[in-house]
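All protein chains but one are shown in place.
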Amino acid sequence: MVGSPVQLIAIPLFAAFLIPLLGKAWKELVRITPGVVILYLLYLSVDLLNYTIEHGRVVEVIAGWTPPWGIDLVFSPFSGFLATLMLFMGLLVWIYSYRYQTFEDYDDYEPTLKYYLLLMMMITASVGVVLTGDIFNLFVFIEILGITAYGLTAYYRHRDGAEASFKYLFIGSLSSTFLLLAIMIIYSQLGTLNMADIAVKAHELKPVYKITALVLFLVAFGIEAEMFPLNGWAPDAYSQAPAPVGAAFAGIVVKAGLYTVIRLIYTLFEVGGTYEYLIVMGLITMFFAEFAAFSQTKLKRMLAYSSIGQMGLVLVAFGIGKEEGVYAALFLMFNHAIIKSLLFMSGSYLVYKSKNKYISELNGVGKMMPVTSFLFALGAFAIVGFPPFAGFWSKLAVLTAAADSGMLLIIALILSISLIEVIYYLRVVNRIYFVKRDTDLGITKPTPQAMFSMLVLGAIILIVGFYPDVITGVLHKASATLLDKGSYINDVLSLSQTIN
Amino acid sequence: MDFLIKTLGAIATIIVAFIVGMLYMGINRKITARVQNRVGPPVWQNYIDALKLVSKKTSVHHGVMQHLAPAFLMISSMGTLLFIPILRGQSWFPNLSYHGDLIFILYFMVLGSLGMALGAGQTGNPNAAIGITRGLSQMVGFEIPWVMALVAMMIQYHTTSISDLMAIQQQHGWLMFQNPLAFLAAILAMLGMFRYSPFDIVGAPAELASGPISEFGGKYLGLMMSSGSIFAFTKLTLYVDLFMGGASNIVVLLIETFTLYLIPMLYGLVSPRYRTEQAIRYFWGWPTVLGLAALVYSVVI
Amino acid sequence: MNIIHITLGILLGGAILTYFANKISGVVRDLMFISTIVVAAALFFIKMTPDTVAVFNLGGITLSLGMNHLGLLFSIIILGLAVLAGFYSLPYMKGKDNLGFFYMNYLLSIFGMMGIVMSKDLVSFFIFWEIMTWSSYLIVVYNGNKANKIGIKYILFSALGAYSMLMAIVMVYSQLHSFSIADLSAGFTTMPASYQITIALLLITGFAVKAAMMPLHVWAPDAYSNAPMSYTAMFSGALSKMGVYGLVIVFVTMVSHLPQNFWVRETIAWLGAITAGMATIYAIFQDDAKKLLAYSSVAQLGYIITGVAIGTEISMIAALMLSIVHGMFKANFFMVVGAVERQAGTTDLTVLTGLIRKMPWTFFSALMSAIALAGIPPLVGYVGKWMLYESLISNGNYILVIVIFFASTAGFLYVFKILYSIFLGQEEPEFENVKEAPALMVIPMVIIALLLGFFGAFPGYLLKYIDNALVVMGYPVSQGKWWEMTTLFNAWGNKVSTDLIMYTTITVFVTIAIVLFYRWKNGRYVSTKDISLSGEMPKEDENYSFKLDFYKPFERAISPLLRYKISKYYNEFADGMEAFFDWTRRIYNGNAQTYAIYVITFLVILLLIANNIFTV
Partner (left out) sequence: MSLGSNLDLLTVTFYGTAIALILIGLYAALVKRSLIKILIGLSIVDSGINLLLVSIGYLKGGTAPIFSPAVIDKNPAMVDPVPQALVLTAIVIGFAVTAVALALVIRLYRHHKTVNIDEIKNLKW
């Protein structure tokens, strides 16, 4: 174990604020620094992950104040897996956006600087959300995440980014309000902010407070997790943000949002009915999102809605509970991060020159940019779950888990939703390859580094598809960890005994 | 040696079929003439015609399919004949009657029509093609009651072999009395099979100028005439075998077959031609009902 | 590393290599493609022994591949056709663009089919099934013609089938905690009754889609006719048989144990028969050769489904026999149409005419396939039909016999229509300089045509394999009871001697032919314009071939049947759904405040009902 989880937060925060200064020295450093930092963090967290998979979770205390008083970071196989995934996606997003043309359109390098700064902060915040063991700290990280996301969504002046960003901000601040209220109730009743401690004392809560807090949490986190009907902001944000940011949303931000819901339901509160709630809300989210996606005319919006739908599926998987369910859900999150980011990255290059990003403008683009189109098609095939691509295994896992719990109706619903998915994704693929070009739009070749990160994602899709075992092991471990609530509490609270 | 005898037997059968068939045709022409108040040709006129046609020297053709059409016709007429027991007890040229059953024969009988159809098609004469399409449509029409009748008998006596059916009729008496409904359906189907008026929509001398055969002359026509007559005899024999228990000797066979032959002939004399869809609808009307009734009857019994 | 790895490896690797070989040069690509098929087929038939097994462990799931005689039977169809159609497609596809893509998917679908017949567990079965599906889909839309209509229809129905299959698979897993097919057939009876029937029906649905059974057939005509003919030969010949393969397994191992056994069988049998009947009728009225053959394929598959559903010994033999034979003659027919399309430039039956003298060999193979298709002796097509009838009669499905008989009799109509319209009729100046197709295309067709004749005389050579396959499926040995090398028996011991039929036919034919060719000199050829059309003779520029409203009288006769078209209902349903989807997305009305109100409302409602849904 080379470093402690703290570095995963501290270093990027520090680096983020260092970027402008470095920029003064040499402009190129603005672009390079984030990559270097993220690369190091990735190495760090992979190492930590390996360690924790062998020796169990690592609990790091900040500033010597042991839980339940101080703030602690918990790096378990579960949270560690998510953090690693986020950092990995962050790295790819950085590679992809390195000298991304539209950033260079602006004459000064200010926007570039802001972009990288915000990106750093966003990744940091997401990692922080996943790692922190303190509920108020969680709130802070969520807020940082939010603010950076607002900024990045509004990145383009010439688009409707501001509008999307405002919607995001509006809903997001409501979310933070409820979150704060909930935290307040918890604190006023239990006098603690540490998750493990709350989990221990949760039974002391009066039912009314417990329920109210739970509901407030559910709504607040539901907004982050793009749960219907709280997800009005999501499609706009996805479709208006720059391509790499869209990929980052799908690959990083949503995962943080989901994590909060899961942590709440699996660790914080022992409340009956929450799993059913997850399943029902997940299904509803799925249905409405896929319906909307089906009748989209703009590519990125379609991808956005489809992403929401996937999140719904993940919620369902988590709602199934048990180890298989969690395993399936994590697998889905992984696949979704990989595939959807690939779709965003390649898709936005396919409609690069077009102003409105209409799907109909994709006609026959396959001839003009073969590799990008192929990658998009690969992503489409993977996400609708055609074997032998990555998406299939997660879908199979979900269905098997559902079947084990005897939820045949849910299986049927999921599959019928997949039918819709198949249709609208293959309609796009058809347009790309099998419909004659009818627009005179030019094309923009992806930059080598963008192509590189897309190829990496494509390769992962194929590898996981042909040999899922590369990922299943850690997934199983992670899901086991998440379900083992007792050891979580134990590991966190034991520190206080060990130190004083 | 055995093989030689068999072959000779087969040839003899064919010759007999040819003679009898031609004779019936002649009689048909005679009777028709009499009904229409004409003198009509002598009964042996058909032999003369056949001889004349075959011995004609020149013959134009429009290609190999037309050239081979008579061969196809002969296959189904002669072939079917060989697979049908001519006389009961097989004292007389068993031929191949133990080697095929009803369903096989049903299909084998079609081969000729198909070859003929292709041959006629190649002539490029529109009338020919029209005639063919009519013929095929009509076939779909009458096959239904015909098959129903046959299936009815098969399930009544648990066999699909003609010889077995004949043997059974020795014990239980003729099938036309055992399962009269089936017999009626079969007879009505036979009207279509023989393509005499009102079902002569294939040839339709008035509108199609004798349809499929309009481009055939000389030895083609001769062969087709002979095959037609053989085929007529074959069908009649088949009916006799199926419904009248077959014949013990040639005389009885002639009587029985001729009696049957009178049915389509006389029915034709007194009725004008149908249009194709009328013909089809006709066969899918009462004949089919009878066939269904026969099925039910044979299941119940 | 046994023959299974090798075969699949060669096919998969060959597919990818073929794609990249395209970048090098067309010749390399073609060589790569054809050698892949030939080598795979050769190795397979030389090396494959029915007890080979290969096991993979993926994602905690054991995928086991193996081979038994049933699989062997179907792999004969697949690889046999693959080799012939493969050679055929080299000249046929010459000059078309992105052929690397086409050939890759061609090989991938073969890979998928081989995987299916080798699969010993449901997951690998499903994986290969999907690979087959999407690769064939990519070929269906390959030429880009109405891709979003035809292609989506195909993939939608395929996915529907595949997903119902998937649901059945996970249900099986939840009950038996094993994906193995052997465990399934062993433990099927131990499941709760509701699961049994559900699983069986779901699987039947899944396979019926591929086997184009009504009402799941609507994709088939378009898909078959839209794919390049050199692939449709595989598509209709082999790929649709995968559905039959699945149905055989389902009916033997599951349906026979159901309490509702009888009803399931009858329903499916009837659906098959109705499919046969209706598809035949629609085939009769098609004016495009591809469409006609496509419908005819659906009809033929209808017979097969009926045979499988009845599931008696002889009907199984009949169904498998029909599968093989249909594979042969339908593939041949599609190749013929492909050749005509390539040489004459169209497949419109109202345009084509009089090609027989231009393309004699093509006509010959078309004629043989036609006779086989119509089930006329002495060609092999008749064996399967004969057995089917016998089985239905001896099994007491009397009405069913009539329906099927009607279908096959009506089959003559379209058989004649396609033969006549393409090859016969008056010759047209526009087709003056049409040449016979290149040898690589003709030879496969003629080979199949001759095989049809050969097996007609000696069906035993095919029935042997079928017998082995059925023994695997738990049926008693049928040789000697139902068939000998050249003889067929029915339930009541009546027999048909195929060889004698063949010999008689040939004898008579040759004799008469000699009579006809006697003094052949005198018979001179005259052009098809030289006809006795009431004395006048059509000029060069006018063509008197009978083309339009070919079967108008028949159409009038059966007009009541034509009133119902199932695709109409499907379209209405689809439109309704789309309208509904479009309506639901209005929820996202773009106003941030509305979204905020959603949030608050949701919160309030949740607070109000929280006590009912959450139990502390």
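First chain written, first letter: the chains are A, B and C, and each begins at residue 1.
Keep in mind that, in the parts below, a contact is a pair of C-beta atoms (placed from the backbone, for glycine too) under 8 Å apart; a residue touches a chain by one contact, two chains touch by 3 or more.
What you see is a predicted model, and the numbers here were worked out from it, not measured in a lab.
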item	value
Neighbouring shown chains of the undisplayed chain, as defined at the top	A, C
Of A:58, A:131, A:169 or A:417, the residue in touch with the unshown chain	A:169
Touch criterion as defined above, residue of A:146, A:282, A:347 or A:366 at the omitted chain	A:146
Identified contact with the non-displayed chain, of C:194, C:589 or C:612	C:589
Positions on chain C contacted by the hidden chain, ascending	585-586, 588-593, 596-597, 600
Interface with the unshown chain - residue positions in chain A	136, 140, 143, 146-147, 150-151, 154, 157, 160, 162-167, 169-170, 173-174, 176-177, 180-181, 183-184, 187-189, 191, 193, 235-236, 239-240, 292
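In the analysis below, only the chains that are shown with their structure count from here on.
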item	value
Graph class of chain-chain contacts, one of line, ring, star, complete, other	line
Taking each chain's C-alpha mean as its centre, the one farthest from chain A	B
Chain nearest the overall C-alpha centroid of the shown protein atoms	C
Chain pair with the greatest number of C-beta contact pairs	B-C
Inter-centroid spacing, chain B versus chain A (mean Cα positions, whole Å)	80
Chain A and chain C, separation of their C-alpha mean positions in angstrom	45
Residue ranges of chain A in contact with chain C within the complex	166-167, 170-171, 174-175, 178, 207, 210-212, 214-216, 218-219, 223, 229-230, 232-233, 235-236, 271-274, 276-277, 288, 291-292, 294-296, 381, 386-388, 392-393, 396-397, 399-400, 402-404, 406, 408, 411-412, 415-416, 418-420, 422-423, 426-427, 430-431, 433-436, 467-469, 472
In the complex with chain A, residue positions of chain C that touch it	57-61, 123, 126-127, 130-131, 134, 137, 141-144, 147-148, 151-152, 155-156, 159-160, 163-164, 166-167, 170-171, 173-174, 198, 578, 580-582, 584-585, 587-588, 590, 592-596, 598-600, 602-603, 606-607, 610-611, 613-616
Of chain C, residues touching chain B in the complex	354, 356-357, 360, 367, 370-371, 374-377, 382, 385-386, 389-390, 393, 396, 398-399, 401-402, 405-406, 409-410, 412-413, 415-417, 419-420, 424-427, 490, 492, 494-497, 500-501, 504-505, 508-509, 511-513, 515-516, 519, 522-534, 544-546, 550-551, 553-554, 556-558
